[in-house]
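Take a look at the structure set out below.
Every protein chain of the complex appears in place save one, which is left out.
Labels A and B are assigned to the chains in the order they are written; within every chain, residues are numbered from 1.
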Amino acid sequence: MTESIINFYELRRKQPRFQGIDAGHRACLGCGEALAARLVLESTGPDVIVANATGCLEVFTTPWPESAWRVPWLHSLFENAAAVAAGIEAALKAQGRQSKVLAFGGDGATFDIGFQALSGMLERGHNVLYVCFDNEAYMNTGIQRSSSTPHAAATTTSPAGKQRMGKRHLKKDIVSIIAAHHIPYAATASVAFPSDLRKKVRRAMAIDGATFLQIHCPCPLGWGHESEESIAVARLAVQTGLFPMIELERGELTGAMPIREQKPVVDYLKPQARFRHLFADDARAREELEHLQALADHNIEIYKLLGSGVDALDSEGADTVRRGGNRWG
Amino acid sequence: MRQTLEGSQAIAKTVALCRPQVVAAYPITPQTHIVENISKLVADGALQCELVSVESEFSAASVVLGAAAAGARAYTASASQGILLMSEVLFNIAGLRIPLVLTCANRAVGAPLSIWNDQQDSMAVRDAGWIQLYCADNQEAVDTTVQAFRIAEQCELPVMVCVDGFTLTHTLEPIDVPDQDLVDQYLPPYHFARALQPRQPLSLGTLVAPDYYAEARHSHHQAMLHAKALIAQCDRQWQELSGRASGGLFEVHGASDARIGILALGSIVGTLLDAHAAHVQRDDVQIIKLRSLRPFPGAELAVALSGLSDLVVVERALSPGGGGIVGVEIRSAFHYHGVNVRVHNVAVGLGGRDVPLSTLDRILDLVAHGSAEEFQILDVQLDKLPPEDR
Partner (left out) sequence: MIEIRIHGRGGQGNVVAAYILATAAIEQGFHAQAFPSFGAERRGAPVAAFVRIAREPVLRRSQVLHPHFLIVQDRALLQVPEVTVGLSAGGGILVNSSKPSAQLSALLGLDVVALPAAQIALKHLGRPLPNTALLAAFAALTGIVDGGALEQALRLRLHGKGEKVLQANLELMREVNASVPAGQWYREEYAANA
């Protein structure tokens, strides 16, 4: 048995970071969403109020009479987190209080059922940071397709079979739709790049207005990879170009995390059971793989993602949870 | 001060007197004038509040939910399809025990599309866990609105003030709108003990497993039952200040030894009273105005009406395939409390059909000849239907 050189618990204790979600919640092993929510609240600090849509995050953090939240937190319904957050914000305004309001929702709550309320909140410009924890399907009800599910991914409602190669439709480009509201700030982030994620949260927190953050969060159960691979899988989504990391201000693209070397999409797809059918000896499977590679190439082209990586925060140089990166620097 | 106002205008002025901090609403006929008038008061600086013009009734209810949970007094209004669109939130507000006031400008529910008055909308959400108070005239709408905030905030239950759309909301009449001092005296500033605030981070709306759910429902039910005394008390207290009462849980007009009772909700009560005073003038007839549908004063009605031989329950909604709604509840209460009154049950005035003074004669005919059916739509014109649909 080797002794650890660094006592991580001691180090964590010394960090002045605020922990908004406490240990002991009931998320699955390797849950990307739990990590993302913790990272978001580390950056916001305690002076926030959270409106949380129905979903895994709400369920695994608050089995009555327990709660993992160290911030004031309200769950109402699946499709109204943005509107509830707007109401909280209006109340704070009326009372002259300064706390920042956060709205949390999964991709189902954001892309689909809660989209109208979200659009309304953004249009009215409430001082709310809306965070979408995007794990690309309805995981809380047992992995059904959402409009965020990637093309060709198998879910229980878009299964692969003799006639189908998983989901027939494309992943909705939510951040472009959000940016089209011309809100001050919208961005995508990934749990594989925590410093970048924190930076984007801090950026949004500093803005008095509606802001939006889409965080790519692997779901080991729904995606069908090993629990300890969550971060590696999330990183590959960025490095292949399938999940572009971008920032948009008032609808204009203002930032993109460069990719030093583009990885082939099969590197990302292979570890995930939801794409297993694409690796069968089948002409349709090969065609779908080409489609997915083309989608990644398209992202790289339109966002000009390929770069030399002079920036320390490119997809290679940026810290990751696994490697530690420069997070302690 | 006595003013000549349209119902909607009077309700808007009264809401402003209650000093809401957040108002959110989505326009729908016949609620529109209420929201327009509130918007004007805000635009003129007569009301200081955050007015959130949302994109749907669903969001209207969600915004006021969030606002009240954050410790602000909040108000919304809707009708018909709007009430149904927000129905999921209505259940949620009540289950969270969040005090709110909503005006329902009662309107029929489509299809067929009807913008006119009946009470199908509020009846459809009677199980949402809200207190429901029905107003017989615009004065009651004003007084009940003030009382509703006090009731809601004292028992942490939302209150729906039901006002007949068009029939009341669009009618101009003399209305006493109370002075600000009076309302301030009656309505202390809003304080929500579970308000969302970082210094005391509570979690609201958690997941409840089977081991606690029944207890949560029981406590909600008990709170509604306890609210009966509070509704009556708040009406008395408002009467002490303003000189006007709205009838507590229900109100009986007519001789105490009457044999025939007619029970109704909302503006139809006035028409029945007028018809009785102007034409019928029978001292064996009582007219009962049911003000509180939820909580339902079943035991209290059973005591008050036990001397009758016949009671006609007149509704402006129905449960297709079931029949009357209030009628069933009255029959159940009478049966449980051993009250032997023959209960007739009719619906009138659906989808805005005029309820003329002659309605009272038809009701009394029904009592005289006995009703052939457990429930019927009294003013239906069967000759308009093909034979197979009659």
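One rule holds for everything that comes next: contacts are C-beta pairs under 8 Å (C-beta built on N, C-alpha and C of every residue); 3 or more make two chains touch, one makes a residue touch a chain.
No experiment lies behind these values; they were computed from the predicted model shown.
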| item | value |
| --- | --- |
| Contact set of the excluded chain (shown chains only) | B |
| Option touching the unshown chain, where B:P30, B:P158, B:G261 or B:P297 are the choices | B:P30 |
| Touching the absent chain when the full complex is considered, from B:E173, B:D284 or B:E374 | B:E173 |
| Residue of B:G95, B:P198 or B:G270 touching the missing chain in the full complex | B:G270 |
| Of B:D127, B:D179 or B:D354, the one touching the omitted chain in the full complex | B:D354 |
| In chain B, positions touching the absent partner | 4, 6, 29-30, 115-117, 137, 164, 166-168, 170-174, 267-268, 270-271, 273-275, 277, 352, 354-357 |
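As a working rule, only the chains that are shown with their structure count from here on.
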| item | value |
| --- | --- |
| Residues of chain B that touch chain A when the two form their complex | 21-22, 24, 49-50, 52-56, 58-59, 62-72, 74, 88-89, 92, 96, 196-198, 200-209, 212 |
| Interfacial residue positions of chain A with respect to chain B in the complex | 46-49, 51, 58-59, 62-65, 67, 69-77, 79-80, 82-95, 97, 99, 116-117, 119-121, 123-124 |
